[in-house]
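Removed from the display is one protein chain of the complex; every other protein chain stays in position.
For reference, chains read A, B and C in written order, and residue numbers begin at 1 within each chain.
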């Protein structure tokens, strides 16, 4: 079997299913990390939102990628609140919008959604790279994806580069002092543990990369 | 040196000094017993009252027995409240009243004060022997004192009989089920520990017997 | 246990200092600092209302002094009756020539101190009549109601007595209304964790994590049963199962529901519990006409919850609706 360069969006719900499974599996881990510098609820918040997304998808028998990302966006925005509701809500909203009316997911479309998502989170949250937030995962991951494609890489290679950069970005938060969010209050005491949001963001990007790659090259 | 049958009341403060020392020394013990069936504050309440009595006596440079018992009564009645304030307050009030205007403490006068004290506590508290209260100490102690005198015993013998009966009375509360006070609520669970008030009452009667006896037969 | 105190032996003194500093209208001329009251005099010739009890139950007792409520409160040591002298001084502070209603709870110490104070007051020409609250169903069987303790139901007694006095009732009328209010009231509590008297330094009773004591007293007196901790819904059921056999409600009976946290219980949980109680009462056909939820009668930092039901008639309803103002309870006109 050869490797595909695109896949149909009409049964693209699997991307969101994989996200739901990933976040649920990491519920306690994410809360534990958050406990070190924040209030220990990141896993709870995320798992609640993603579980509600699964309920919405099942209730409406969602199959396509656009509808799946819409369910995810609504679950995050309307049901969970916190910081993660609006931040990840705006992020996934861009995937929903990018996929609406489109049949096929290819490297360019994913790249367009990813870039729009990062821009939206940046605008809303106002955090910069180095502030010890999910931006430290998101920004380098998007750059790596974009540059891999620009350098001639294919969809799968770009996704792999995104994953790797996301992991490095996540790890980079370990030595940072938080400048935003609850952890900022800790000052120097925030140094030494990775950021919870940066970690969930890495898990999300890696899940998307893995699930799409598995479909492209089964 | 021979044994005296009476002593001057004009320097009778020593009886109350001994009481203060006894209660202070047993503060934690009395609270511990109270904790088993009550609210654990009996030692605190008693120690507070007796300490205030010492303060009053020092402030007014009290020497005589009547003034000393007045200070004790007032400290208990005006300063500590609880059950012990009025109960022991009325008890010692009878000693104050009995000693006022008198020069000499003898077996008859002590017996008169003791009987009046017991009657006063009985009237106010309404507890009967067998209810698991300080009445289980007080009533047999007073009977023993009175009967020893009636049977020809002297002051010292009567005080000794009072002490012994008080101790037996106190011990008798161990197997009783409380029918009054906080411990009543425990029902059968109140069986197995001696009553806190019965214990402090034994300590009080024994202290009076000992301090008076030491003066009579030094 | 970490505390916000200065001297553990002087917590009551220090608290009274804070009450008077924060509520200057509660400082009485009384030379006795253990008497707190409303300095702004109520109408001359109206009945004075007094209560008193051990400290540690705040806002009870001193938090229920104010217009439409009590006039003066005798303040005891932690969990210990005030002195006879303090009750007497409270009677004096509250008396406006129409006599004093002393509405207090059934504890040995309070009974004795009130008894002595009433005697002393009579000698000074002040007429005092008493009502003794005995709403705590778990503290003695129905056949020995005279042994039952007073707990959060005292608030209902004070509120109704206070309204009757504010409405111009005579001493006998105030006493009758307060007596009717407490006769129509039943309470029960569940303890989830113990509390510590500051001067004692360690708790004198213990509730294990994962267990609860049903029918616990306000000073940690043992209850009727220690069980595994159950859901709020099941707590409500257990408590109603204790109250209702003692105090059957007929379909359509109007009731007041008072829920109080015991000190450390989050308000969130008190409302969760209220919802379960109201649902079960309504399922039983009762009509909830008044509701009070909050830390209304506590026991230091004890964790747990109490439920107080009052069966209402038109007089008690009018009394509960009457305006009042105090630290613990405000009812607006």
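One rule holds for everything that comes next: a contact is a pair of C-beta atoms (placed from the backbone, for glycine too) under 8 Å apart; a residue touches a chain by one contact, two chains touch by 3 or more.
Here the structure is a predicted model, which means the values were calculated and not measured.
Chemist: With touch as defined up top, name the shown chains that contact the chain not shown.
Modeler: Result for the missing chain's touching partners among shown chains: A, C.
Chemist: Tell me which of A:12, A:64 or A:85 is the one touching the absent chain.
Modeler: The missing chain is touched by A:85.
Chemist: Hey, which of C:31, C:123 or C:268 is the one touching the hidden chain?
Modeler: Residue touching the chain left out of view: C:268.
Chemist: Would you mind spotting which of C:235, C:255, C:286 or C:312 touches the chain that isn't drawn?
Modeler: Of all options in C:235, C:255, C:286 or C:312, contact with the hidden chain holds for C:235.
Chemist: Specify the residue from the set A:64, A:111 or A:125 that touches the hidden chain.
Modeler: For the chain that is not drawn, the touching residue is A:125.
Chemist: With the full complex in mind, choose from A:77, A:109, A:143 or A:191 the residue touching the hidden chain.
Modeler: Of the candidates A:77, A:109, A:143 or A:191, A:77 is in touch with the missing chain.
Chemist: Write the list of subunit C residues that the hidden chain touches.
Modeler: Counting over the whole complex, subunit C touches the hidden chain at residues 1-6, 11, 14-15, 17-19, 21-23, 55-56, 58-59, 63, 192-193, 207, 209-212, 229, 231-233, 235, 263-276, 278-279, 291, 293-295, 298, 300-301, 303, 305, 325, 327, 330, 332-333.
Chemist: Residues on subunit A that touch the omitted chain in the whole complex?
Modeler: 31, 34-35, 39-41, 44-45, 48, 77-87, 89-90, 124-125, 180-182, 184-186, 189
Here is the rule we use: only the chains that are shown with their structure count from here on.
Chemist: From the C-alpha centre of subunit B to that of subunit C, how far is it in Å?
Modeler: That pair's centroid distance is 33 Å.
Chemist: Report the inter-centroid distance (CA atoms only) between subunit A and subunit B in whole Å.
Modeler: Averaging C-alpha atoms per chain gives centres 78 Å apart.
Chemist: Whole-Å distance, subunit A centre to subunit C centre, using C-alpha means?
Modeler: Those two chain centres are 55 Å apart.
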